[in-house]
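For this depiction, one protein chain was excluded, whereas all remaining protein chains were kept in their positions.
Showing subunit A:
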Amino acid sequence: MSTIASLHIGEIGYISEESLDFIPLKLLEMGCLPGAEVQLVQIAPLKDPLYICVNGSHLAIRKETAAQIIILKANS
């Protein structure tokens, strides 16, 4: 099972419906919706937080949050 935390830099995934219950409301409001395209832009030097681009928003979230959001990778 892939999550946002398992993406490589530059890789793209799509947020899966099943992770809806795990996405905090705040992230939903900022555009992390089921079905949305999410790209990992950058990882902070100490491997955390992660810098993602989702639904046109550029956000930094912590790894523990990212690990809860299930995605389908673009190539699979």
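Criterion: a residue touches a chain if its C-beta (ideal position, glycine included) is under 8 Å from a C-beta of that chain, and two chains touch if they have at least 3 such contacts; residues count from 1.
Simple rule for what comes next: contacts and distances are computed from a predicted model.
One subunit of the complex is not drawn; among "Ethanolamine utilization protein EutJ", "ABC transporter permease protein YtcP", "Choline dehydrogenase-like flavoprotein" or "Ferrous iron transport protein B", its UniProt record names it "Ferrous iron transport protein B".
Although one chain is not displayed, subunit A still touches it through residues 20-21, 23-31, 33-34, 41-42, 44-49, 51, 55-62, 65.
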